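For this depiction, one protein chain was excluded, whereas all remaining protein chains were kept in their positions.
On to chain A.
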Amino acid sequence: MSIAQVKRIAISDSPWPWLLPLVALLVVFTVYPLIYNIWLSFHEFVPKQRVLKYVGMANWIQLVNDGRFWGALGVTFLYFFIALTVEIILGMSVAMLLDAELPGFAALRAILSMTLVIPPAIAGMMFLLMEDSQFGVLSYFLGQLGLLDKSTPILGTSSLALLGVLVAEIWQWTPFMVLIFMAGLRSLPAEPYEAASIDGASSFQMFRRLTLPMMSRVIAVAVLLRGIDLFRVFDYVFVMTSGGPGTATYTVSLYAWQQTFSFLKWGYGATLSLTSLVIVMVMANLFIRVAKVRW
C-alpha cells in the first residue's frame, strides 16, 4: 500500500480506521487465547520431560467421566440460581422501599453503591472474618438468634459452606440490583398508576400488572449482566474456602484454575475453562434472544 492509499482510507468515511485498534486488541487478546485454549485442550503437560504432548480427545473424555467436574458444575449452577433469585427479589424489595423522597434517602442510595467498589476478594475476607466460629461477629449474631451452634464453623461445614460464600456474594451485589431497579422505577410514567388506583386496584395488582411488565427490560439487562458474572464465580470461593470443605464449594472456574496451576494439568485446565466459556456463551445468547435484550 502506498502512503497515498493509506491517506485516502484514513480520511474517507470508512469506519475501519476508527475500529482498527479495537479489533486488533480484541483479536490478539480474545480470539488468539481462544484458539490457543482449544489447541491446549488436545494436549497435556508431561512434568518429567517438561513438554506438551498431543493426547487427542483424552481430556474431553476425562471431562465427561470426571465426577468432580459434574459436582463443580452443580455447585456453580446452584450458586448461580440462589444468588440470582435472592438478589432480584431482595433488590426489587429494597429498590421499592427506597424509591421515595424521604429524609436522607439520597444519602442511603450513595451508601448502597459503596459495596460495589470493594474488591470481591476483600469482601470475601471480610466475611471470612465475620463468619469465623471463634470470634466472628456474624456467627455470634446467628448464635444469639439460635440459628447456629457455636461449635459449627459456617465455612467448615459441608452443608453450610456454600451458603456462607453466598452471604458475601449477596451482600456485595444486591445493591447492584437495587441501583438499577431504582433507576427503572423512577422512569416509570405516573398515569397508569393513577388510572389503576381510581379503578381500585390493590398495590400488589399494580406491581404485577404495571410495574413488572414496564420494568421487564430493566430486569432483563440486570439479570444478563449479573448472570454472566455469577456463572464465573472465583474470587469469593478462592479466598473463603478454596473449594472446601471437601468439594462442597468447588466451582468450575476454581476447578479449572486449580487443575492448571496447582496440579499442572495444563491441558485439562484448558478443557475445563473452555467448557465454562461455552456454557456462558450459550446461556447468555439464548437469554438475549428470549428476552430480546438489545444494546
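The rule is short, and it goes like this: a contact is a pair of C-beta atoms (placed from the backbone, for glycine too) under 8 Å apart; a residue touches a chain by one contact, two chains touch by 3 or more; residues count from 1.
One rule holds in what follows: contacts and distances are computed from a predicted model.
This figure omits one chain of the complex; the name its UniProt record holds, of "Maltose/maltodextrin transport system permease protein MalG", "Protein glxC", "NdhL protein" or "Cytochrome b561", is "Maltose/maltodextrin transport system permease protein MalG". Shown as candidates are A:L63, A:L160 or A:V218; the residue that touches the absent chain is A:V218.
Counting over the whole complex, chain A has residues 11, 13-15, 18-19, 21-22, 25-26, 29-30, 32-34, 36-37, 40, 94, 97-98, 100, 102-105, 108-123, 125-127, 129-130, 134-137, 140, 171, 174-176, 179-180, 182-184, 186, 193, 197, 218, 221-222, 225, 228, 231-232, 234-235, 238-239, 253, 256-257, 260-261, 266, 269-270, 273-274, 276-277, 280-281, 284-285, 293, 295 touching the chain that is not drawn.
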